[in-house]
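On to subunit A.
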Amino acid sequence: MNKRIIAFMMLLVLMVPVLAACGTETAATTAPAATATTAAAAPSATAATEPTAATEATAVATMAATAEATTGGGATSEIKIGLVTDVGKVDDGTFNQFAFEGLKRAETELGVKIDYIETIDPKDYEKNIEQFASQGYDLIIGVGFLMGDAIKAAAAKYPDLKFAIVDFAYEPALANVKGLVFSEDESAFIAGALAAMVSKSGKIGAVGGKEQVPAVKKFVLGYEAGAMYVNKDIVVSKVYIDSFTDPTAGGEAAKTQIAEGADVIFGAGGQTGSGAIKTAADNDVFVIGVDQDEYNTTFKKGPAPKLITSAMKRVDNAVFDVVKEVVDGKFQGGVYLGNAANGGIDYAPFHDAESALPADAKAKLDEIKKGLADGSIKTGVTLN
Partner candidate 1 sequence: MSNEQQAPAETKPTTEPKPSKRRFGWLNEAIVPLLAILTAVLIGAVIVFVSIPSNKLPAFDLSLYGSRSDWFFSTLPERLRVTLSAFTGLFSGAFGDWTNPSSIPVAMSNTLVESTPYILAGLAVAVTFKAGLFNVGAEGQLLMGALGSVAVAAFMPQWFGVASLPTIIHLPAALLAGVIAGGLWGIIPGYLRAKTGAHEVITTIMLNYIALQVMDYLINGVMKDKSATLQRTPFIHENAALPRIISKATDPSLTGGQAYPRLFTTTSSTWDLRIHMGIVLAFLMVGFIWWLMNRTPKGFEIKTVGENPEAARYAGMSITGTVVGAMGLSGALAGLAGTSQVIGLEYNLKAVFSSGLGFDSLAIALLAKSNPIAIVPAALFWGALRTGAGAMQVNTGISINLIQIIQALVIMFIAADQIVRWIYRIKQAEGGKITFNRSWGK
Partner candidate 2 sequence: MTANVVPALEVRNITKQFPGVLANDHISFTLLPGEIHAFLGENGAGKSTLMNILYGLYDPDEGEILINGKLAKIKNPADAIGLGLGMVHQEYALVDTLTVTENIILGTELRKGPVLNAKEASQRVRELSEQYGLAVPPDAIVGDLPVGVQQRVEILKALYRNVNMLILDEPTAVLTPQEADDLFRVMRELADKGKALIFITHKLREVREVADRITVLRRGKVVGDADPKTASEGQLAALMVGRDVVLKVDKTAANPGDVVLKVRNLNLRDDRGLTVLDDVSIDVHAGEVLGIAGVQGNGQTELVEAITGLQALPSGSIELLGKDITNRPPRSITEQGVAYIPEDRKGTGLVLGYSIRDNLVLSTYYKPPFTKGLTFNDQAIDENAKELIETFDVRTPSATTTAGSLSGGNQQKIIVAREFTRKNRLLIASQPTRGIDVGSIEFIHNQIIKQRDAGLAVLLVSAELDEVLALADRVAVMYHGKIVGILPIAEATRERVGLLMAGIQEQANV
């Protein structure tokens, strides 16, 4: 009995490619094409402003699908953007997701066509970039400094295409690559200020990842500077851990700092940092996240009464901006520096911790942000 079912299933499966082939052919004829159009039309009725993803994808997907190409052709702009993630997924809660969200916004608002490849292995960077480059994508975005060499090589090979890379800048700059980097110190400065505002003990802590990585150091030092801007007597305990993937070590470091009297902990170092703030939150002290709003990632959308904010790098804004430059024809190689002035950095909402914070916290932070933006406040952080 069982055998029959399985055999039947197998048979069905066997049919799939055959049916699929029929589907493509008949799409050109009238009857099924009608279904296809209604199907395609349906979502645009609900979300009228959006050129539907389905139709566009179709256009590139197969040259054979001529019927779709004509329907899609009208709505599609000619600009194609390709995103290559670092090892991970477009919904993994890291920069990959942030970059993808920026890209999706660009798709909606700017009407560009977007595609992405999720990298499974670092040695595929080059190949995945090539995948877009060989098809003449207008802008190819790589996520993460690990892709530095691969983007550089591709940029040299395809001088006519434009590239962008998150968290990396070339020295000297390349004509067709934009490095998307951020003033981590400014982001952390705001967070540090908030930390100093809520600290009762006058001691706060920061747990960083690898000290050699400039971004980590800028976060930690910016945090210290921001705290001292609010309270120049504050004691900031700084720890660097030589790993981005060791939450236990992060947690232990946070515990030590708490034992020394710290009552706000800032974690800046991938999983290590997240481990630190999770442990700290469990130990009932305030914590500050990093990179993106960790309320959504590390704390899984709450409840997180101890997470007061996160020092954010708005990778999504940076990605959107660079796409916009391409659309507007204003793209130039070089560096995009995300800072307070251009909205490339920010602090995350207070979420569940709001009631625990001073009422004027938000106003004060916005004031500092403005000061950073107009240059009246400087973080004073320099790396040598």
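Following the convention adopted for this analysis, a contact is a pair of C-beta atoms (placed from the backbone, for glycine too) under 8 Å apart; a residue touches a chain by one contact, two chains touch by 3 or more; residues count from 1.
On how the list was made: all candidates are chains of the complex that A comes from, given by their letters.
No experiment lies behind these values; they were computed from the predicted model shown.
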Candidate from this complex that touches subunit A, chosen among 1 or 2: 1
Interfacial residue positions of subunit A with respect to candidate 1 in the complex: 6-7, 10, 13-14, 16-17, 19-24, 26-27, 32, 35-36, 39-40, 42-43, 45-46, 52-54, 57-58, 60-63, 65, 82, 89, 115-118, 120-124, 126-128, 130-132, 134-135, 145-146, 148-149, 152-153, 156-157, 168
